[in-house]
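Only one protein chain is missing from this complex, and each of the others stays in its spot.
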């Protein structure tokens, strides 16, 4: 028989992502609605180890749905990677009376949560919160839509100046292992070419494409490059292209951390609210070691282990093919 | 045997929606890529009746992916509602050599397209383009995400002033028969109450809710009201509430047509590109009288008749329940 | 000899305006830098009467420069309009040890501050904070630039849909006595006509202008109407125009309170910082009953009485003439 949950701990871990605050709000208010206490754990697993707990009531999450970042903060925690660290963390939870967890974050967050839950038999539900959209079991992760919109605003602005000067621009976007942002935002920005970690686009292919554009009188072009692209990042690609393609004025922009911030979009706020709400309902229903995700506009649960182990190619195939055709 | 298509006509009809231009671009470029000619039909069915055709090449749709509205314009057309009108339109299409159609719009657009296709045996694929998200067969319609973001930006701004003055705000959003915008944007905006056409919320219930908020020290509240709400619109609701709830300073804002415009979001641009691309591919594959929609992040075809006849309740049930809980 | 100031009270009063928080931050931090204590007075003069004081340190104003609204809140206060009310307020200030004031707000705020200062000999400096830009002695008031940008974003969005449908739009903006927002935002939005309280534009003139536009093939038009326009507001103007000008589809939008909110623009944040800083420096220099304003990108002091009594026409004349010419 499942023991009734009395006090839920909620934390954010890994890189911050827009929507985390909306999700914290949903966890806190759903918990309170269901008669639980809710405790915020500061700075992710580090706060669990260091006993940084803060009691949350309905007012603690007032007026945060629209804020980027995370009010609970986030940090790396090497100690939690050891059994001893997790044991210490668990003892702290116990002392505090926390008997269930909602952990919001990415791959590393899931791994930590899964271990803790298995080793010390505490129920845990994870919410996919990362701008990279690289988690199995959810069509979208918290922050991905906001990051895409931040990138296309930048592309729209750069296109103004690219078109005014007949220039070629290389824009590097986040994504060390995942080309999701590059593909979606590049498609939405009407980029002339998109370089991804998942697909080997040689420099020769890229130059051919740019030459074709130049022949058909395109006077400016924008190339989106995921930071994890095999050719070695925007500066390096620009250097290689410059050698063979001299008549163009080439500029590079690295968007960097501004992609992580910003007020979450409507999509991310609704997604964050649904998943936070569903996480608490899942705990209440006796679930554990699951990720709550969205599939086909419906909330679905996936085993944490399955989500962690599944690195399958996530990019939509029609998008890959289409993005090439639409920039002819 | 299916006759090969040589020339595709593309039109936008009904209310304009952000993403329509991105969709036109996708139709034109996919058509050209597949070796077809593409003709733009101006002002929807009216342009079909009046022969307002314009040849489109790859450059015609350059730099439009980010624009709101529709470069092909849109209009109502009473003539097209008659058999004679459609016959005249069909003759014009034939004279022009147009042997297939992509029609972007809502309910009324679909009905017109379905009739024309059936009566004159011309293949047609429809794309759901309306900010209302009220079409069966697609999780999302073009423009819905952009409209939601426009609404939450307005809510965020109004909350600044509501909180500074301890005020109660009623914000009316679009949606004569559909509460989709009200529900999503209200949820994303953290609205204290949401009134929808699909659900009967009496004034008494609303007042109870607002009183509860006042008791728990909420100093300001925002109520979202879909224009089709049974209580009769924001001004009327405000009047009724004022009578019973006098200690509050109550203000009304009608967002109106600014919800239709604006540069489409990343989500809408990608959706528009995918659906425009898929529409042409569907025609090429011999499909007709279908709507291309998105379901679970995959493109799916639905019979036009099925889409038109299906007025089933579309609001996500978990959202309905959740939106009440999260504003405690 | 001027007595050294030890404790400064800061308040916001009247309608809230973006930039008020940036100004509070500047007052607090400049005060602390100069070795004073700073006390926030909540809800304007009401909080002075009701002793709602809160001690402010450097951290109290951390991360508020970008927030719309006012963290000190604002309210109307009828009691303060009486001598007895002001006496009570002054006694509270004295009890608290507050020996100087910075008051941020509009016309009414200035009048209250001037009276209190004169009657009870407490030094006071005012900062012009109102989106209406209707105060003598400063080229710009806090929030005006932000409000203008909010309005042009709305106009840009509405133009998308106006152009797609060949429609005529009437947009009502704030300004009961002042046409500043209407003139600047109308000019910046490329409005086809602008109706202001300061200038009598008859309906006949407006119709003539719209007809001229229609003749020269303008397919859509946008008319900006200040709420204080003599013709009686956007709904009324639309009704009158409809009677004589039937071939157009006419729509009305009332922007309302969303013009008050939003994160302040760069211009408003810098202005707010400069004026808050200058207000404290002016108190330190022994000034009283002055408004700090910006004239020609330099901070200038103006006597409060002069500012209050001067209702001179503030609209830039070149703008008035120009706005007519640029929409030909």
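Chains: A, B and C, in written order; residue numbering restarts at 1 for each.
We adopt the following convention: a contact is a pair of C-beta atoms (placed from the backbone, for glycine too) under 8 Å apart; a residue touches a chain by one contact, two chains touch by 3 or more.
If you're wondering where the values come from, they're calculated on a predicted model, not measured in any experiment.
Asks: Need the list of shown chains touched by the one chain that isn't shown.
Replies: A, C
Asks: Kindly state which of the options C:139, C:177, C:249 or C:303 is in contact with the chain not pictured.
Replies: Considering all chains, including the one not shown, the answer is C:139.
Asks: Looking at C:194, C:223 or C:278, which makes contact with the chain not pictured?
Replies: C:278
Asks: Thinking of the whole complex, not just what is shown, which of C:70, C:148, C:259 or C:288 touches the missing chain?
Replies: If we include the chain that is not displayed, C:148 is the one touching it.
Asks: Just to verify: which one of A:30, A:58, A:74 or A:266 makes contact with the chain not shown?
Replies: The missing chain is touched by A:74.
Asks: Considering the entire assembly, which residues of chain C contact the chain that has been omitted?
Replies: Residue positions of chain C that touch the missing chain: 22, 25-26, 29-30, 32-33, 58-59, 62-63, 65-66, 139-140, 145, 148-149, 151-152, 156, 159, 163, 184-185, 187-190, 216-217, 263, 265-267, 269-270, 273-274, 277-278, 295-297, 299, 316, 318-319, 322, 325-328.
Asks: For chain A, which residues reach the chain that was dropped from this view?
Replies: Touch set of chain A with respect to the missing chain: 12, 15-16, 18, 67-70, 73-75, 150, 154, 156-161, 163-166, 169, 251-254, 256-258, 260-262.
Going forward, only the chains that are shown with their structure count from here on.
Asks: Once every inter-chain C-beta contact is counted, which two chains account for the most?
Replies: A-B
Asks: From the mean C-alpha coordinate of chain A to that of chain C, what's the distance rounded to whole Å?
Replies: 40
Asks: In whole angstrom, how far does the Cα centroid of chain B sit from the Cα centroid of chain C?
Replies: 36
Asks: Could you list which residues of chain C touch at least two other chains?
Replies: If we look for residues of chain C contacting two or more partner chains, we find none.
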